[in-house]
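One protein chain is absent from this view; the other protein chains keep their places.
Up next, chain A:
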Amino acid sequence: MLKSWKLKEIVLMSLFGVVFGIVYLLFIHLGNIWAGVIGPIAYEWMFGIWFIVSIISMYIIRKPGAALLPESMAAVIEVMLGNAVGPRLILSGIIQGLGAEAAFAATRYKHFNLFVLMLAGIGAAVFSFIYGYFVSGYAALDPSFVALMFTLRVLSGAIIAGVGGKYIADALLATGSLRGYAISRTDKGDARA
């Protein structure tokens, strides 16, 4: 899978992983304090933030693996930075990345419009919820409460990760720094100097 990857694309994913790894950690702490007040549902509405690097990277690089790898790399970097969620972040990163990757694989890596990006956000939300259901013991909670959590997470995945991810990537494209990546080549728009 890595054969077709240029080194600069891998390093790009890693650097995105650093930027978003810091953002992710920030929100984990924010979420924890918040969760002390309103419980685990505190994370749900902002869960999309944790999927965003998959969507941005895939939108820019457009190669198989461009959703799974950056999310996993961001998770590894979060672990390297040191935090109290720890090594299992890598596992959840891989699972979230797989969820987003599944949506892109289902469309055969051909379309990268808003709909597919939102679908990827939803995919990541569904995958991560199944994992969270197990690890965080949601089975012990009231099913209707779990359903509410699930709905919030899917919405958050679609809106924050899907729409937000596209918004950030488009803004980045406008800066002109993405020349040399798939996003500039396939974009119909004029040459951005």
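By definition in this document, a contact is a pair of C-beta atoms (placed from the backbone, for glycine too) under 8 Å apart; a residue touches a chain by one contact, two chains touch by 3 or more; residues count from 1.
Here is the rule we use: contacts and distances are computed from a predicted model.
Peer 1: Identify the UniProt protein name of the omitted chain, choosing among "Energy-coupling factor transporter transmembrane protein EcfT", "LLM class flavin-dependent oxidoreductase", "PEP-CTERM protein-sorting domain-containing protein" or "Succinate dehydrogenase cytochrome b556 subunit".
Peer 2: The correct option from "Energy-coupling factor transporter transmembrane protein EcfT", "LLM class flavin-dependent oxidoreductase", "PEP-CTERM protein-sorting domain-containing protein" or "Succinate dehydrogenase cytochrome b556 subunit" is "Energy-coupling factor transporter transmembrane protein EcfT", the UniProt name of the unshown chain.
Peer 1: Among A:155, A:168 or A:182, which one touches the chain that has been omitted from the display?
Peer 2: Touches the omitted chain: A:168.
Peer 1: Considering the entire assembly, which residues of chain A contact the chain that has been omitted?
Peer 2: Residue positions of chain A that touch the missing chain: 2, 5-8, 10-19, 22-23, 29, 31-33, 35-42, 69, 73, 76-77, 79-88, 90-91, 134-137, 139-143, 145, 168, 171-172, 175, 177-178, 180.
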